[in-house]
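This is the structure, below, for whatever I ask next.
What you see is the complex with one protein chain gone and the rest in place.
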């Protein structure tokens, strides 16, 4: 089987392995207070062009989301997101387990707009019995979204402006951030994110690290005492240097971005073949996730040699699926997938 | 101002006041272990025709909902309800504050169907990564619903059957239960509720008590150690007899049901006038809550003498509002409202 | 049986009943937005001589404690109290259920000192791994304490000063506040409490109300959005006026304090008899709770006609028990208890 199921089926980029081997017997302080975490944090501040940023490293995405959100909100406050938001649908209620309601907004492409947030907040504030409803206090977005789409600078600026003018926090989940920043149609930079968001994270797990997410706070109050939050929520790795080491390796010489760009380009190749074969994208996109609608017959045949993930049923004979490329996807495997797509499509058409 | 805003604008039925005065200086054990609570619980078991029921008294509805739901669910389990469900929209995230996600289903009339629950549960169970999503474990319905509609016996049986066959609990919020059971088109009885639900409650606050909700468990495992849950969630009244006394008074000689029926009849009078005046019901109903769509001009005039509550804007010139009758609504006030509706409608039409 | 078990065995002072009857059919807005709550809050501000205080009414003590504490703390912060503190031992973990650790300090008399708090906070702050332990952020004291003792002004000033100088909040549980303020050796006033605490409450349930606690915030940030907290934690009474009415009645013409003083005086009579009979107080006190060590034989005989509560076993033949007087304790019942104490003690001595 060849995996296009997700972007975390392999281990990590070899430069990380090398660093692990080289540093293995060094003795360092624990819990993220080591020189490697310090170096990686500094590297991030430089990339974001903001020396005041507070940077922390956690192990995984769900852990990061719940810890950041719980750190930001008071008990009666909720977090606004798209109905497709990872925190709403794929984290087993981790945010609610910290006591906070997720306020989901309708979304066709995984994104939400400043206008939607405005409408929600205004409805809340206009209510005769405001305190009977959860107070919207934070906006959570993913970039790229769970559907592989990306925010434009203009869209992010609109969200940021609304949030700042109205006392809400803006939090960007960057589990796949590199794929977004390297998308052909992207116009956002790390500097923009640090400027426009109150907190965001740079994902490692899905971008070539063994694990790890780098949380970046530009809003000082949110970062206050964040290490207590990490510890309380089980995210403080004893050998915290493993996180620092990885991000230091990934962010050195642009490796992180180079790997993401290559994955996007491979996804573009697959998108091109799918287009030629006449399969409509379920959601248009330019990152490493491809959502496409295909006939069951073709997918069933394809599933004999390739993995991909089920998104939803479209009609009696078609379903939408996701193909992912990653830093580890070989050109050989892309070619095999493209060949198989052509071959099976031809066969099935003949039938 | 004459209040049609809600059904809890006054104190309580005079028979309750009399009992409070008569018993005031009696000494009883606290926390619901007194003879009045015992008598009221027994009265409920008799009305439900089930001597095995476990009955507990709490102070208010939000408190009851969060305590019952938290008692039933393990950490990763959620409660399914209509998107209009009280727990979803009007309890400031009280259920989430106990750690549990509310899984909201679309609903036009405030009700959900067995089929909707089935689809949700099957989708969960069919998922490739089931444990990444909240496990649906309890179904929460209100009867009457927040939109004043009621479940038929057939609908409730379908929900109950699906839940029992699939390991879910069925919880019925009866904050306005009497109005539902006394609706002209109702075919459910207390006995049915005890038979079909795992837990439900008989509302007092909105039905003539000063406060209080009587929780009835037919599922023994849910009732286990429930007093710990009440205490932990702040619902254990030191002078618990106040709750027992009130339910004992309400449920004696059918007072509770008689008051509800009278309120429904008054609502019917108002509905009849609204119908004659050509105002369409926003949601059809037969209980004490009337949801109707009316022109802003009429409502603005009406608001000078009467209170009612805002439901939503329908179009640029119309909005939906709610009028409530209650055990305390006088015929005189109903007549005044009906006269005013006729008068204002006529004036506005003339314009 | 004659109850000396607690101070909430009866209903309420008759002036409250009268107000309930008089106002029963008035229509008011719900949820504490009515004129009675406004009047009672104003009365409290006047008594505290501070027009800036924010006053809210809740139903019971556990509910009040968990709601106030949850409002004040961030997720990783804890509340410091005596190991006998009500929140630590008698609230079924309600504070922990909101996610916060209770940090208990040793105490023989139910009180804690500024010095103890200082030592705890300094140990925390000096820790090599501060963020691995709960951050002490609020101090919870009861006055009178659970053992019937009271804080002097000097002691409270020391606690207040330490807390303010070190960024902690001071919260005083006044479930029996009147008994404390009316104790013969008390030198605190309501004005002092408003000045020295960040938040405190004036208890109603144990002081002649049917139920109800009046929370008083002098720290504005703690009061922010407190109504959301009340609603979320199930403490927002639909007919909130019942709370306002009661406090308005209790605080009019000094009734609240007069009732407390009379209860203290009756407790003094009992203490005097116990002293003459040679029974040592388990904890010395001057309020309505009497903790005394007595022989099992005497207590077993006494228990045939009187209720009292078990505190702890002292040795093989003695145990400590609590007798409570209240606003409702009649002189007749005090005399009966004193007579019985004398009689049984004499008989048992003869044996």
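Labels for the chains are A, B and C, by order of writing; each one numbers its residues from 1.
Convention: a residue touches a chain if its C-beta (ideal position, glycine included) is under 8 Å from a C-beta of that chain, and two chains touch if they have at least 3 such contacts.
Since we're looking at a predicted model, the values are computed, not measured.
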Residue touching the undisplayed chain, where the options are C:13, C:43, C:56 or C:101: C:101
Of C:76, C:226, C:256 or C:306, the one touching the omitted chain in the full complex: C:76
Residue among A:228, A:291 or A:323 touching the omitted chain: A:228
Per the touch definition above, residue among B:11, B:99, B:148 or B:234 touching the missing chain: B:99
From A:191, A:239, A:276 or A:317, residue that would touch the chain that is not displayed: A:239
Contacts of subunit A with the absent chain, listed as residue ranges: 1-3, 5-6, 8-12, 14, 17, 20-21, 23-30, 59-64, 66-67, 91-94, 97-98, 205-206, 210-211, 228, 231-239, 242, 328
Touch residues of subunit B, complete complex, unshown partner: 31, 70-71, 74-76, 98-99, 129-132, 135, 225, 227-232, 236
Interface residues of subunit C (partner: the chain not displayed): 75-76, 78, 89-93, 96-102, 128-129, 131-134, 309-310
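By definition in this document, only the chains that are shown with their structure count from here on.
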Chain pair, most C-beta pairs within the contact cut-off: B-C
Gap in Å, rounded to a whole number, between the CA centres of subunit C and subunit B: 34
Inter-centroid spacing, subunit C versus subunit A (mean Cα positions, whole Å): 50
CA centroid of subunit A to CA centroid of subunit B, Å: 41
Junction residues of subunit C - those touching two or more other chains: 98, 228, 231-232, 236
